[in-house]
Every structure is written in C-alpha cells, then in structure tokens.
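As structure tokens, the structure follows; a few thoughts come after it.
A single protein chain has been removed from this complex, and every other one stays in its place.
The block that comes next holds subunit A.
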Amino acid sequence: MDIIKITGAAVVLMSSFMLGMYFVVVNKTRIKNLADIDETWRTISAEIRFQSGSLPEIFKRFASHEYSFGIKALYKDVYENMVVDSEKAAFDIIWRESVRNNASKSCFLREDEEFLMQFGNMPVHLDIQTQTDFVNHMISMLDDRIKKAQDKTDSQCRIYRCMGIAAGVFLVLVLI
C-alpha cells in the first residue's frame, strides 16, 4: 500500500513539475517566435531601403531559413499566395489569411496574432520612405512586445516551477 502511495506521490510531483515546465517552455517559445518575426521584419526593412529583391523572393528565402517551424510555414504560405498565377489578392489579404492559418503552428497568443496581422497594412504600393517608416514602426512595437514577454517570462518562470512543485507537495501530503 505504501509503495503505491509513494509511487502515486512521485507521479503527482513529477507531473506538476512538468506542467510548470510546460508553461515556461510555451512562454520561451513564444519569445523565440516573436524574435524570429523581428529578425525577418528587420531584413525586410533593409531590403526595402537598399531596393534589393522583391517581397515574394524575400519571403521565399525566409521559408527556407532556419527559423521556427511556424514562422517558416507562415512565410511559405505568404510566398505561395503571392506567386500563384491566377486570382492574386492584395498583400493585406494574403498576409492576414496566412497569419490566421499558421498562428496555431507557433506559440503566439491571440493578441500576438492580432498584432502580426497589422503588418498586412504595409503600404507596398507607396514609396520607399513610407514603407520603411511603417516596417520600422512595426519593429519598434514588436521589440516592446518581446521585452514585455521576456520580463513576464523571467518573473513567472520561477513562480511556475515553484507553484508546480508546491502543488505537487500539497497533493502528496493529502494523499499520504
């Protein structure tokens, strides 16, 4: 009987610790995903400034780059919708649709998803200055978002771990 209790307690402790760890990993992955987006937007800003390749070519490059799976999937989707031969849509529609379809492949929150969709408002039909201003504005907002997420994660990581273990210990005590 004691062996069962001890085993049960160990399992409860372990699973509560794992749950705490899960939240930590989700938060960190979210930050990694946002950082990947940040890097791609910085690249786009530079490419626009130096009038390099076209947007579809840039997105194709992102799709084969070593970014997170969800980010690669997002850019692959955008690229494919941009180069399809018939019934092309405007950039804002393509971008929003792709974010909506691929958000579940990353660890974005609902509010991140809505924020990412705003990138679709990029004035791709206007001059370089207006476009780079827009992208840089989006980058600065994204940086703020990453910083907040980072601070939140740092403070919450310990809490998640401690709470997980504490909840486990409490359950063990109840069980024993």
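Note that contacts are C-beta pairs under 8 Å (C-beta built on N, C-alpha and C of every residue); 3 or more make two chains touch, one makes a residue touch a chain; residues count from 1.
To be clear about the criterion, contacts and distances are computed from a predicted model.
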Chain excluded from display, named as in UniProt, from "Alternate signal-mediated exported protein, CPF_0494 family", "3-oxoacid CoA-transferase subunit B", "Stage III sporulation protein AA" or "Putative ABC transporter ATP-binding protein NosF": "Stage III sporulation protein AA"
Omitted-chain contact residue, chosen from A:T7, A:S52 or A:S140: A:S52
Among A:S15, A:T29, A:T43 or A:T130, residue touching the chain not depicted: A:T130
Touch list for subunit A against the chain that is not drawn: 48, 51-56, 82, 85-86, 88, 90-91, 124-128, 130-131
